[in-house]
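Can you keep this structure in mind? I'll have questions shortly.
In this view, the complex is presented without one of its protein chains, the others remaining in place.
On to subunit A.
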């Protein structure tokens, strides 16, 4: 996209210079190319906490805000996040988390934001009352043996525990409804609840199993549910570091997701996770078919234009600007609870892919130009290339004296001869050793036989 703005530049210069003119355009593109009214939320600029939090609802909103507060350096942002968490918690019934947040605030936000003991006591009292009521209802239903009521009773218990932060009990209650589910809708409801609690607990093995359970129901699922299940599956794969599978799942999420899964994930996240995982793990054809030409996914990418730009830059070999976008995004990505510990790995993989893709079409590459294209020093580049060559991802050799990289294609004929001779030697050795061992075994046999006789 940047090349089209600077049309008169010659083709050669553009190929080598590779995004140097793109640097000036990068920050402006995030504001100038937006057509919609909303500013992009996950971008290179500092995170707008209110807008970020508005994307989510329920418990995940609070957890994300707490994570933000724990991991960001800016104390202003920290306090802002904690304040919002406090407000959100006051609307709910989770006194445990409330106490934690108050402790983190530590009185820095003034008297309005300190331990409200009366509120806590009142909420706990109400909770006990509700719990007793639910229990008695459930017992009544159980004696009556009405399946539907029992199921709803357990469901209500699950909701109750979830609202109060007792995630393990919530999960158990939801799973208990399984025996009382009669229609596919019930099963799907149970699976979705179980998935939600598992994601909050961080137990992604359960997520995968319940997703597959939900997908196996005989009835056709409605599109938002399918989208939700795919998101959950993608998250599970991401946690398991299976980036290719995660990318595939995220890319299959349809636009029907909208904001319906805000208790777990926002469409911006789908775009970011899907885009980055795809870039790190797909090869060129798959990247083109499944990401760039994917109309459904394009809607998601519109929400995070920087990710869209960086994918396009990578595909059109403007590596410097691609890596620049990545660098800008990094600080915000480190504040996201799902992707923060994968950021480094993904970035390394994307960078290696860029290096490999750069060298692939050439017979010889001037390392100085390559270092300019990747905005790094020649020595640093040499080290990176050396590790890639040792891992056999680039077939080339470095002329360190002239700083040139030469592609090297193994001589098949010589290699074949070498292998033949080596195989011959190994066969020789193996057979001789085998004959020797057979002789020894025979000897042992004879010894044993003669002893028996």
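We adopt the following convention: a contact is a pair of C-beta atoms (placed from the backbone, for glycine too) under 8 Å apart; a residue touches a chain by one contact, two chains touch by 3 or more; residues count from 1.
Definition applied: contacts and distances are computed from a predicted model.
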item	value
Hidden chain of the complex, named as in its UniProt record, picked from "COP9 signalosome complex subunit 3", "DNA replication complex GINS protein SLD5", "Diamine acetyltransferase 2-like" or "Electron transfer flavoprotein subunit beta"	"COP9 signalosome complex subunit 3"
Residue among A:74, A:139 or A:400 touching the omitted chain	A:400
Option touching the unshown chain, where A:51, A:205 or A:431 are the choices	A:431
Residue ranges of subunit A at the interface with the undisplayed chain	386, 389-390, 397-402, 406, 411, 413-414, 417, 420-421, 424-425, 427-429, 431-446, 449
